[in-house]
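Here's the structure we're looking at; comments come further down.
For this view, one protein chain was removed and the others were kept in their places.
Just so it is clear, A, B and C label the chains in written order, and each chain counts residues from 1 on its own.
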Amino acid sequence: MVTIAFKDLALTNAAKRGMPRERICFTPHPVWGKTDEQMYAYLEGNDPVSGKPLMKEVVAALTDPLTAEDSKSGTITPPVGAPTFTGTVDSLQQQFLDNGMTDFLPIILPTREKVDAMLKATSHEPDEIVGKMTPAQGAFPAWTFTVEQVAVNAVMAGALPDYFPILLAIGSTGISALFSSTNSLVSAAIINGPIRDKLQMNYGIGAMGPFNQANATIGRAWTLMSKNLDGGGVAGETYMGSQGNIINYNNLVIPENEKDSPWPPFHVQKGFKPDENVISFFFGFDITQGQGGKGLGMKPIPHYQEAMSANVAPFASLFGALFIVDPLVAHGLGDLGFKTKEAIADWLQKNTTVTVKDVKTMLFSGLPRGAEAANLTDDSIIPKWPKADAFSFVVCGGQTNPYHQLANMSYRLSVSIDKWI
Amino acid sequence: MSPVALAGVPALATSDKKADQAKKGAVPASGSLLEVLNPRGLPPPITLVPMAKRLDSLDGKTIYLVSDGFPGADTFLNQIAIWFKKNMPSVTTVYRLKAGGFADDDPKLMAEIKEKGNAVIMAIGH
Amino acid sequence: MSLLGMSPALLAGTATGAQEQKPHATSASSSSRDFVAGKITAVNPKGTPPPIQLIPMAPRLDTLDGKTVYLVDTGFHGSDVLLGQVQAWFNRNMPSVVTVFRRKAGPYMEDDPNLWKEIQAKGNAAIMAVGH
Partner (left out) sequence: MGIPSAPLVTKAFKDLALLNAAKRGMPHERICFTPHPVWGKTPEEVRVYVEGPDPVTGKPFMREVVDALTVPLSEEDKKVGNLSVSVGPATFTDTADNLQEFYLNNGYTDFLPIIVPTEQRVDQMLKATSHHPDDVVGKMAAGAYPAWSYNVRQVAANAVMAGCRPEYFPIVLAIASSGMASLFSSTNSFAFAMVINGPIRDKLEFNYGIGALGPFAQPNATIGRAWTILSKNLGNGGIPGDTYLGSLGNNLNYNNVVIAEHEDASPWVPFHVQKGFKKEENVVSLFRGLGVVPGQVARGSSANENVQFDYQMSDLFSTFTGFFGALIIADPLVAARLKEQGYDTKEKLIDWLYKNTRQTVKDYKSRNYAYLFDYPRALRGDEPWATWYKLPDDAVIPHFPRASDFNIVVAGGQTNAYPQAGNLSYGVSVSVDKWT
């Protein structure tokens, strides 16, 4: 029994998993937040898809004999179209858009010549399998893809060949930037190492905005890959975010401002050498700016730590807190005595607290389990996150203002870019 | 369902009205033909799964009502149990919340249902 | 202008009169245009900047001795601290200068006509702190 909002998803999913004739019964949507009486009325009413009495359909689904089609076994291979398309510049631009192969913005048409130029930027063979990707683990089968298929998407996004190893590294993780959930979630990538300067990435003024080709196209290519390499990003089918998220166009691409940071770079924290080129992934709910928070206007020294702690009040503890701090903030925190990322993470973990009562009203936040939980009452005050490793810090920005941004996101993993050169 | 839809490609033909408009508006500079590559990955083959044999009747049978954990599913299945009690009292219903995240399997529960149940109603959505 | 090394093109926000960097062939006749090798003509997307009216600077004073200098805080964080130190510097090094500290009313992007009038009437010079 599925609520009607998930009709297309349920039907295509059953088919993709090999049971195209599964007997799915639909109820009105939503059931969340409805009273017992309202729900019983659903049961006495009709299936909004078939128009037939719902419970009669449920009983029939379990008792009507199977047809020959229902009992079929075997395999089918879903087609993805011809290996190449031929047309005029304008008709191809339109064809890619109509076929859902773009983000609905203009692309560079992936001609053989341009794809070959991209392929020259890696030592890996064009037909080597890079990885597997799915719009949501468990919900959809993963597709595989080759170096050449990543190259086609890289060209489309407007990436230069020099950027290609980064895109292969992203592909190798199998992380989709368009994760399918009814939440409208977002992804971020932190770039570390000398490649930031080699590619002239922007980690200064306007780092996260539309001011640099590498930042812009690497982020965009990730979304195009997430549509084309795994069949993702089809709204209502492989993308279910009710409201969607604007960050999904280009994702958050954050090259760390290593030279102006008083702290070790992010990849070094994760065990890599400073001269290695590394991309690190975060996932969760969105990003916001911190300068509206309490404490930042304190005279004469801004109380960055208080602002940060206040900023994360509505965050879900399901994901962590990623702070993207201007170098001025990193130095300012040092002036306040927080000399390391660990020191500020530790302070934030201890001082960012919630009452048990409040946690119970938060959909994506959890209470401690086990022995710790035994003595808690509604009025108990507990840390919002049980461990300091929920807090991550990356230094980025042009030092025009001591501001920070923050994302309700968790660290996932870091991978080497150098492997893909 | 056409296999084309399964690949997540709405349509591979370009015969819709927008494409026609685009052709009409095509500029002379783009008149010559170009060949470009398909950006899509390789979907795995789909193995068809035959549906389980249906019951002749639900009378006297045990039906597991399984919640996948989405908000509202528990309350909803409780109403289904009440419906059976009222309308098909010979049916025994057993409510279970699937362990693990909503996308994870729960092999223990599946084994229990196989052993003790005759049918399953799963509630998905919220 | 040359002192700042700025060309009018730079002022317009273009990197340079770009057609100087890269020679552009003259437009080919449209019938012979070929997408890959041929040339096409595209429209400049820039708007029209207004002409810049030069504003002469106000005449300078012969000396600050005995003069009244207004120290104007535009409201950015830290400007008050900076101007406080400027005031202290005058007290130590040029004690005949009278300094008057004022925080401009209204947010930083707005004018404060009353304050400008006061400075014109009572002051001889002004120092404004901008930035933070």
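Keep this in mind: contacts are C-beta pairs under 8 Å (C-beta built on N, C-alpha and C of every residue); 3 or more make two chains touch, one makes a residue touch a chain.
Given the structure is predicted, the values throughout are model-derived calculations rather than measurements.
Undergrad: Determine which one of A:91, A:184, A:228 or A:414 touches the chain that has been left out.
TA: Only one listed residue reaches the unshown chain, and that is A:184.
Undergrad: Check each of A:59, A:97 or A:151 against the chain that is not shown and name the one that touches it.
TA: Of the listed residues, the one touching the omitted chain is A:97.
Undergrad: Of A:49, A:66 or A:316, which sits in contact with the chain we cannot see?
TA: Going through A:49, A:66 or A:316 one by one, A:316 is the residue touching the chain not shown.
Undergrad: Please output the residues of subunit C touching the missing chain, sorted low to high.
TA: Residues of subunit C in touch with the missing chain: 1, 3-4, 6, 8-9, 11-15, 17-19, 22, 24-28, 35-64, 69, 75-79, 81-86, 88-89, 93-94, 103-108, 112, 116, 119-120, 123-132.
Undergrad: Spell out the interface residues on subunit A facing the chain that's missing from view.
TA: Against the missing chain, subunit A presents residues 5-6, 29-30, 32-35, 89, 93, 97, 103-108, 157-158, 178, 182-184, 202, 204-213, 215-217, 219-220, 223, 233, 235-236, 239-252, 285-289, 291-303, 306-307, 310-311, 313-316, 324, 326, 328, 332, 335, 358, 360-365, 396-405, 408.
As a convention for this text, only the chains that are shown with their structure count from here on.
Undergrad: State the chain with the largest centre-to-centre distance from subunit A, centres being mean CA positions.
TA: Relative to subunit A, the chain with the farthest C-alpha centre is C.
Undergrad: So, what's the distance in Å between the C-alpha centres of subunit C and subunit A?
TA: Taking the average C-alpha coordinate of subunit A and of subunit C, the gap between them is 41 Å.
Undergrad: Averaging only over C-alpha atoms, locate the centres of subunit B and subunit C and give their separation in whole Å.
TA: 62
Undergrad: Can you list the subunit B residues in contact with two or more other chains?
TA: Touching at least two other chains: 27, 29-32, 34.
Undergrad: At which residue positions does subunit A touch at least two other chains?
TA: In subunit A, 88-89 touch at least two other chains.
Undergrad: Would you mind writing out the residues of subunit A in touch with subunit C in their complex?
TA: These residues of subunit A touch subunit C: 88-89, 297, 300, 302, 401.
Undergrad: In the complex, go through subunit A and note every residue touching subunit B.
TA: Interface residues on the subunit A side: 1-3, 5-6, 10-12, 15-23, 27, 29-34, 36, 39-40, 42-44, 55, 58-59, 62-66, 70-96, 98-101, 109-112, 115, 133, 136-139, 141-146, 148-149, 152-153, 156, 182, 224, 228-232, 234, 237-238, 363.
Undergrad: Note which residues of subunit C are touching subunit A in the complex, please.
TA: 35, 77-78, 81, 132
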